[in-house]
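Every protein chain of the complex appears in place save one, which is left out.
Chain lettering (A, B and C) follows the sequence in which the chains are written, and residue indices restart at 1 in each chain.
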Amino acid sequence: MNSEKIKTAVIGASGYTGQELLRLLAMHPAVELVAVTSRQEAGRDLVSVFQRLAGAPSVEGLAFISPDIDAIVEAGPKVAFLALPHGVASEYAIPLLERGVRVIDLSADFRLRSAAVYEEFYGHAHPAPALLDEAVYGLPEFYRDELPSAKFVASPGCYPTGVLVPLVPLLKKGIVKLRGINVSSLSGVSGAGKKTEVSLLFAEVNESLRAYGAPKHRHLSEMEQELSLAAGSEVTITFVPHLMPVNAGILTTIFCEPEGDFSDLSGRVGAAMEECYGESPFVRILGEGGFADTKNVVRTNFVDVGWVIDRRAGRLILSSAEDNLGKGAGSQAIQSFNLMNGLPETCGLLNF
Amino acid sequence: MNSEKIKTAVIGASGYTGQELLRLLAMHPAVELVAVTSRQEAGRDLVSVFQRLAGAPSVEGLAFISPDIDAIVEAGPKVAFLALPHGVASEYAIPLLERGVRVIDLSADFRLRSAAVYEEFYGHAHPAPALLDEAVYGLPEFYRDELPSAKFVASPGCYPTGVLVPLVPLLKKGIVKLRGINVSSLSGVSGAGKKTEVSLLFAEVNESLRAYGAPKHRHLSEMEQELSLAAGSEVTITFVPHLMPVNAGILTTIFCEPEGDFSDLSGRVGAAMEECYGESPFVRILGEGGFADTKNVVRTNFVDVGWVIDRRAGRLILSSAEDNLGKGAGSQAIQSFNLMNGLPETCGLLNF
Amino acid sequence: MNSEKIKTAVIGASGYTGQELLRLLAMHPAVELVAVTSRQEAGRDLVSVFQRLAGAPSVEGLAFISPDIDAIVEAGPKVAFLALPHGVASEYAIPLLERGVRVIDLSADFRLRSAAVYEEFYGHAHPAPALLDEAVYGLPEFYRDELPSAKFVASPGCYPTGVLVPLVPLLKKGIVKLRGINVSSLSGVSGAGKKTEVSLLFAEVNESLRAYGAPKHRHLSEMEQELSLAAGSEVTITFVPHLMPVNAGILTTIFCEPEGDFSDLSGRVGAAMEECYGESPFVRILGEGGFADTKNVVRTNFVDVGWVIDRRAGRLILSSAEDNLGKGAGSQAIQSFNLMNGLPETCGLLNF
Partner (left out) sequence: MNSEKIKTAVIGASGYTGQELLRLLAMHPAVELVAVTSRQEAGRDLVSVFQRLAGAPSVEGLAFISPDIDAIVEAGPKVAFLALPHGVASEYAIPLLERGVRVIDLSADFRLRSAAVYEEFYGHAHPAPALLDEAVYGLPEFYRDELPSAKFVASPGCYPTGVLVPLVPLLKKGIVKLRGINVSSLSGVSGAGKKTEVSLLFAEVNESLRAYGAPKHRHLSEMEQELSLAAGSEVTITFVPHLMPVNAGILTTIFCEPEGDFSDLSGRVGAAMEECYGESPFVRILGEGGFADTKNVVRTNFVDVGWVIDRRAGRLILSSAEDNLGKGAGSQAIQSFNLMNGLPETCGLLNF
């Protein structure tokens, strides 16, 4: 019965994040897609662009439209997902919110609470600083209570999700020191988007391992904001992203220095994780000695978290795996959507 | 004129390291291969096992023989490369040395100076502790003076090479603190050897990113030994290796805390590198902002080294790339061979 | 309501086909898993072996059991999937059928109608020739009418599915000549199973393209049986499989010589496809000029089919893509399961 379904729009649906949103929304039992936009694909059938979706009853007959606000609003969406580049998203978020559409923005535009930090990291003034306070940071494991009533959600970045899920519980409990946190993250290539750059060509990335973007990747601002909130004190970390020859997946390895005695460290880590994620269906705790593997999470909304203790050097090593397009983007946004709409958190997201 | 060439044996030549040695020795202008052993391929022509080598004049007609000491010695080698598993290498190193053959051992058996550390990390007593003092650690950039007269060389491990090359110059100069060094290394699959284990099957490794072996990988012992020697004081580090879906290459990212002022840090790092590697043809310094990429070094003997400075968090990040089978194993052993035999260091190794 | 669900067993569930069956059955709305066997994993929780499935309500608490017929039957399954090697499957199929369990066998044991052809291609006498007539060939697009009442289904091989789907409609209509059909198929590595062989190691397969198994791959027998049935006359084809560095997917390119005039050839091909697959939700016709791409079908039950016409050389080229573990194995078996149990053909299989 389509009448009960939630009318939904996807703005900017021809990139990898848009494609992942469509893949999941196409089979989401509570969603009716009413508007799917793409500047460059406007007028074409969804399935002619995404052959993979051919055969999904809910996208049959659906065509991309131009990203015109009036046309979008006319289609009657209750919720709009924005899968647009940062800087562009605000041009859609503001008018859609004004016209009563709830917005889930997957760009970086509204993730930071400080316009100054945005300007420092993104290199230009924030386009709508007044809205920064309205957006809920859509990491449901931490903002589950704010999401049901949220009109505006800023869905987290892919790297921040992989860093925050293992670290936040430990910072909240004071289990690790605030200084000296070093993060090495490995990302699949879809994380760079569908950009036609030489550096993203198959023959450049395949059989190549390289770091990039350090020491001041834009996502660092978002990580430090949420880590500082968890710690109740300012946290500055070192973050090095790497580009890996896989389509999807982020593996994060975090080096940190524990507070207190090592004898019960693993127990304290486990208890903090359990307290934080006991009710969270998408965080899977691997325990001490568990190494997360991206192949277990790609195309899902799960984050796997494990840890090992280096007693010789006095370090705790955390390991997390997620799908950069899934829990790091599309499916996490749908998890927020579910909570915003009173649906079970896992609705449409239990894929394996 | 074969009469001037150096008669050379390769013991244990059917694995990936042996194959890389053969690939390079086959075209080395000063080498005559006189014995190539493999327990499982004995009797077969080299080219029937390694089709890739078909057409190399120097391996035409050569067959694998059984690894029998008498048979090897009878072939008259001046130098023998051992590409055997640790624990097994000493069974060949000792008798070959006794019979006057210079030995370059690519296993871990003689890299450590302490039998106790060997036992701690390898889980069994050292098979020939008396020989530990005789072996020169075959990292030519650091032991260039000892190699010409060496009878016995313990060629370094793949991970240690990628960690030591960037760090040793800085520790020698006191540029980084001894505590809190965190290392994330990413290795291609050939580093695990030609083992028929489920975890190394294509369908398990491809599209997968995962850490393993932490917190006490065996190579850690070797890294800490050489780092401590460079620092003149005991150094304990945290090391996390990762298995990556590429055939070859190791990318190493090192987080460390600088000593002294940040204003001239990059200059001090550069000067230390220059002082250490100014005469080293195989270390290529990328400078500040340079991110090493394994695709520039695979199938070569080069190590590329770059660094970035994280002023916000007070960290120096070093980046190195090497080929685990090349500078991390086979070609590095040949670099030692060249020095042992009075040949130009680059002889047979300038491949691009 | 579990009481309405169909109690289901999976025999031999630790290989790649078993894993794919579990992945799909875990979320199948009409299935209750009551027995999952694995000789080597017996006693272990499913999720401890397959971390990817952790979080699926229906596998929570389920453990592998030994493949003991009594234990399996005791669990009360109405249907058992056999994901066993050929030769072994019959040892389970016969007693399970005798005890009233409907069997879907994914091995090659009961796909051929002739015990003599089985012996010719598999190199040993057929273990249960009397049962050959009872098994329905589980390619639902061709045997949709026989499946609802079938007690015993022989699910097709991966290569045969990719060859039969494009060719059968044309042979039925006499659109292509019976002689001179040449097939080149490219398969992902999971098609070779989870075997610990050197040739399947990552470092052997990655960056490698090679043919194998020609001219008499075992699947040829199965293809020719069904092609001959479609043509009403004996068809002998040439088939060359290739091993490709992807996890999953089979791309098949078929060269054949058309009968009759070229002017309306594409129309006749399209009409034959439409007549054959108009009611088939899992065959997606790309039309003339459409090149199938495995990335659009992996992890789904779809087969994409396109064609081009080479007027210069007088040839019709067919192209099909499927997932070797999906439509070529696990999901196709579940498609048969759905039909056997009066469920919608797409039940549990509309994943994108």
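Here, a residue touches a chain if its C-beta (ideal position, glycine included) is under 8 Å from a C-beta of that chain, and two chains touch if they have at least 3 such contacts.
No experiment lies behind these values; they were computed from the predicted model shown.
From the options C:R39, C:R99, C:K195 or C:K216, the residue with contact to the unseen chain in the full assembly is C:K216.
Remark: the omitted chain is touched by one listed residue; of C:E74, C:D145, C:E207 or C:E279 this is C:E207. When the missing chain is restored to the complex, the residue among C:T37, C:S107, C:N247 or C:N338 that touches it is C:N247. Residues of chain B that touch the chain left out of the display are 23, 26-27, 51-57, 207, 281-282, 284, 286, 293, 295-297, 299-300, 302, 304, 350-352. What chain A contributes to its contact with the hidden chain is residues 16, 188-190, 194-198, 200-207, 245-248. Listed here are the chain C residues that touch the chain not shown: 180, 182, 184, 186, 188, 204, 206-212, 214-216, 236-238, 240, 242, 244-251, 253, 255, 257, 291-295, 298, 308-313, 315, 317, 319, 321.
In this text, only the chains that are shown with their structure count from here on.
Each chain's centre was taken as the mean of its CA atoms, and the one lying most distant from chain C is B. Between the CA-based centres of chain A and chain C the separation comes to 36 Å, rounded to the whole angstrom.
Distance from the chain B centre to the chain C centre is 46 Å, each centre being the mean of its Cα atoms.
Multi-chain contact residues of chain A, defined as those touching 2 or more other chains: 207, 293, 295.
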